[in-house]
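Missing here is one protein chain; the remaining ones are kept as they sit in the complex.
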Amino acid sequence: MKVMIDICIVPVGVGTSVSKYVAKCQDIFKEAKLSYAMHSYGTNVEGEWDEVMAAVKKCHEEIHEMGAPRITSSMRLGTRTDRNQTMQDKIDSVREVLGES
Amino acid sequence: MKVMIDICIVPVGVGTSVSKYVAKCQDIFKEAKLSYAMHSYGTNVEGEWDEVMAAVKKCHEEIHEMGAPRITSSMRLGTRTDRNQTMQDKIDSVREVLGES
Amino acid sequence: MKVMIDICIVPVGVGTSVSKYVAKCQDIFKEAKLSYAMHSYGTNVEGEWDEVMAAVKKCHEEIHEMGAPRITSSMRLGTRTDRNQTMQDKIDSVREVLGES
Partner (left out) sequence: MKVMIDICIVPVGVGTSVSKYVAKCQDIFKEAKLSYAMHSYGTNVEGEWDEVMAAVKKCHEEIHEMGAPRITSSMRLGTRTDRNQTMQDKIDSVREVLGES
């Protein structure tokens, strides 16, 4: 089962600057050879369910190791059995309706 | 690593009534012997990370098997290394501040 | 238009204990005479869209005034035109399927 997620990881108890923790997660997604794209309020990741979730777990583990005592993440998870659809496909579908494609 | 999640699973393409799908997930959390509590817009589940996530995966798989071609879930995930805190502890902390405990 | 929300407000930059901020929001929902119910990872609130959103804005404003320099909230918003459905109705529907009602 493939999954597309959108995740925003918030380390709590380490001040207001969270860039280095977000950067660490980008590294984890890259090393896991997953397809991912960061935006201003989270990161899209797609791949096999188990691989994506293993990367999410690693993000929590490593951010704790970096010193954050508490983490709260918000995540969307999308799965579908009717057809394959990549992150780019979803954007293309909307752009087509908007007459931008 | 323990995790506390709050999950809202939305089957798409099967009409507006989603009760039977939500009920299926309650069964899955129960069978997995996880601590869980349903509210009006989701379900809290707590336990070991791998067990909780295995149950979430099973929810997606079984709802697809029930006929939903597409599922989009929103989930919060909380982990902490500074102390153990159950679902009840979190509620008690707020009630104490409110003078209700 | 009525709305049912589920909101989890996370003050960032004020340490790991967030109970007093969550308690403040409960007070705000109460003063606004909205129907609300706290759970372990958020709070359900229902009412007229404008009233609910005014309360959410007030939560952010007052938590900033309490000293939090940064807040990140995650919120679900549900609206429907096919029928009225209260927070309790949603729970009852699932319990009926589970044979608990």
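Going by the order they are written in, the chains are A, B and C; count residues from 1 in each one.
Keep in mind that, in the parts below, a contact is a pair of C-beta atoms (placed from the backbone, for glycine too) under 8 Å apart; a residue touches a chain by one contact, two chains touch by 3 or more.
Computed from a predicted structure; not experimentally measured.
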Residue among A:2, A:58 or A:90 that touches the chain left out of view: A:90
Positions on chain C where the hidden chain makes contact: 1, 3, 13, 49-50, 53, 56-57, 60-61, 64, 69-82
Interface with the unshown chain - residue positions in chain B: 8, 10, 12-13, 15-16, 18, 69-70, 72, 74
Hidden partner chain, residues of chain A it touches: 4-6, 8, 16-17, 19-20, 22-23, 26-27, 37-42, 44, 46, 74, 76, 78, 80, 82, 87-88, 90-91, 93-94, 96-98
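Assume only the chains that are shown with their structure count from here on.
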Same or different contact residues where chain C meets its copy chain A, judged by the half mark: same
Approximate Å spacing (C-alpha centroids) for the pair chain A, chain B: 19
Chain centre separation in whole Å, for chain C relative to chain A (CA means): 25
Multi-chain contact sites of chain B, meaning residues that touch two or more partners: 74, 76, 78, 80, 82
